[in-house]
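Of the protein chains in this complex, one is absent; all others appear in place.
Letters A and B mark the chains as written, and numbering starts fresh at 1 in each.
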Amino acid sequence: MKMAEIKLKLKKEPRYPLEAETITPDYFAGKSIKEIKEAILFHGNQSVKLKEFFEVSGTSDDIKETKILIEGNLSKVKRIGQGMTGGEIVINGDVGMHVGNQMKGGKITVNGNADDWAGAMLKGGELEINGDAGNYVGAAYRGFWKGMENGVIKVKGKVGRESMLWARWAKKAGKFPTLYCGGAGDFLGMHNHGGTIIVEGNVDRYAGADQIMGVIVIKGKIHKKLPSFKKIGEVSEIELPNGDKITGKFIEYSGDHSVKKETNGRLYIAV
Amino acid sequence: MSEKSKITYKDVVCPFCGTLCDDLEVDVNTKENIIIEVRNACQIGTRKFFSSNPSEHRYEVPLIKENGSFKEVSWDEAIEKTADILANAKRPLLYGFASTECDAQSKGVELAELLGGILDNTASVCHGPTLLAEQDVGVPTSTLGEYKNRADLVIFWGCNPVHAHPRHLGRYSEFVRGYFRTDGRNDRYIVVVDPRYTHTAQIADLYIKVNPNEDYELINALRAELRGVEIDEKEVAGVPREKIKELVNILKTCKFGVIFFGMGLTQSVSHHRNVDTAICLVRELNDHTKFLITPMRGHYNITGSNVVFTWNTGYGYSIDFSRGYPRYNPGEFSSVDCLIRDEIDASLIVASDPASNFPAAAVKKMFKHPLIVVEPHHTPTSVNADIILPAAFAGIETEGTAYRMDHVPLRLRKVKEPPGQCLTDREILEKLIEKVKEKKGEL
Partner (left out) sequence: MSLDNLILITGRTINQGIALEGGKTTKESVRAAGICAFDKDDFKKLDCMIGTPVKVMTEFGEVVVYSTISEEGPHPGIIFIPMGPWANQVVNPSSQSCGTPTFKGIKARVEVVKDGKVLDSVELISKLKEG
């Protein structure tokens, strides 16, 4: 069965940040186009209607079958997809902060760059960014010491600093929060408590800082490795926490030993 | 001048830096309402008291800019125009609140909430990263009196108290006798870690030269060695491995250690993660001995600003009220970032000078929109403002509470009257709150 599709086209650039957490399949499902146009967004300290900023067309359905297609330069539009549990969002353009934050299910695809906090506190589902992403991808919000708990984030380009901050797995429940990216900034996997991170390209400094458990794989080069990571040996295959395997020649490091004398945390850097 | 018109105030609290010295003596000519002499304060504190005397730099009357020059107006007119601008703004910024007393800071929270704007203080460009780190890993800390009496190992990491907190060394951390440190300086071992051989380093017992922007990896190496894990690198951040081991030994074998740290950690490129790892190092040292850490707060009441904002909103700085309730996220709601992204459409600056202290890119944007300052004297911000609301100096012309860098609250004194038509910061903010409430009722 074909998914019900709702098209949103940005009519004008917001002067202030536009907070749009009502743009989710959950909110749109079962609503008429007329009702969707009345959805509340926040522009600076004013509440506005969705129709003020977007042209709306299409039909909706129940959550799992709703697909939202958004066009335009959404770099100032924040919180799209917040907490969604199913359905799909496709954004053809750059998108603002907090895209897909606290998502539980469904899929978001960004055909452009994403700003900071993309996929923050992710609990499930899939977030795909076909450009670069800002800082704090898949990270915990301020003051939270549990970040991404499940789900997958894929970023074709480079993610910024502190991505996967405080990520936490739940092995028995089969929850393995995972990030695939093309490159990464400083402090990748900061305070890692079980996140899995695979980088196709290069990483800046200090990957795995304060890592307690989890796996970080760097297929390119790291600009500076922390002194608290100790070389164990060379491997030709890595088994990820979720059971997947990666083949290739890597040097295996344990760490972060600044936190623990003995640790199961691992960092792999391609030879 | 007859002796009768001179009063000497003792135990005056100095309204300059986070050391908040409480032993100043100030002579005031009460007839002419001017400061005559200040004793015990450092050069900067002394200068601050004298700058409150009437001069061409002091504002005494509300001013509104018209056709490029300032025109004197009544308070009513100035408040009316300010409230009008702020009430109509969709993303106003209320910034500063560091060099004023706690009641005024509380009024600032109320005003920001009414306006649905951004509320921020100078921690945003200073020790904000310290608060971020404390929120992630906590902080083992104590008061300056404890350090004075007990610390036999004092480390200054990325800070230069000789220049920034001139009496700190003489009152609490280096050249003072303590209850268990009866031989003063000789009972203490002072270590300075800095890329430059600062004046503070020049009088220390051990100077460690760290490469700029590499403090993080140095502390990381210290922590690993402390856990008994030998690092492979022969040198980290420009410090040889032997020196790192030597330093770990010094840390472990003291009786009571303290790290004082400053902008070297918070303003270099790893920001809050530098502080995060420093706090973790200190916490881990408590497996071996007693060790604590305290940030060298810059302004005399920036700690108060964080404390007052926190007990009102739950958050210490970079707070957004645009959704009707407080939200916190430095980077998203911090002043410099919001200004650079051109989100702000009006600014109210209280007891601060962002034109001097913000990067030029942010100042440019701030000047594009209406700018109102609550300020006692000429600053690069005030001379470029649209409206100037002349304020009394808190701690000189009005009393109030200030929090020292170690969170000890001290009562600021009033030693003279504010000149001209100056009002206190809290009176000005109260007037603005009343006027904005009126206008929001109308809107």
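We take it that a residue touches a chain if its C-beta (ideal position, glycine included) is under 8 Å from a C-beta of that chain, and two chains touch if they have at least 3 such contacts.
Because the structure is predicted, anything quoted here is derived from the model rather than measured.
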Legend entry - Interface partners of the hidden chain - shown chains only, full complex considered: A, B
Legend entry - Per the touch definition above, residue among B:Thr266, B:Ser347 or B:Thr424 touching the missing chain: B:Thr266
Inset, instruction - Based on the whole complex, identify which of A:Glu19, A:Asp116 or A:Asp210 touches the chain you can't see. - result: A:Asp116
Inset, instruction - Have a look at B:Arg39, B:Lys71 or B:His199 and name the one touching the chain we're not showing. - result: B:His199
Inset, instruction - Please give every residue of chain B in contact with the chain that is not shown. - result: 16, 42-44, 47-48, 50-51, 55, 57, 124-126, 128-129, 132, 160, 162-164, 166, 195-199, 201-202, 212-213, 263-264, 266-269, 271-272, 298, 317-318, 330-332, 334, 336-337, 340, 353, 355-364, 367, 377-380, 383-384
Legend entry - Touch list for chain A against the chain that is not drawn: 116, 134-136, 160-161, 185
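Criterion: only the chains that are shown with their structure count from here on.
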Inset, instruction - Calculate how many whole Å lie between the centre of chain A and the centre of chain B, each centre taken as the average of the chain's C-alpha atoms. - result: 35
Inset, instruction - Flag every residue of chain A that touches chain B in the complex, lowest number first. - result: 15-17, 19, 42-46, 97, 116-117, 135-136, 141-143, 145, 162, 186-187, 190-191, 205-206, 209-210, 224, 226-228, 230-231, 256-261
Legend entry - Parts of chain B lying in touch with chain A, wherever the complex brings them together: 90-91, 115-117, 132, 135-136, 216-217, 220-221, 223-224, 227-229, 231-233, 236, 269-270, 273, 276-277, 280, 321-323, 328-332, 343, 345
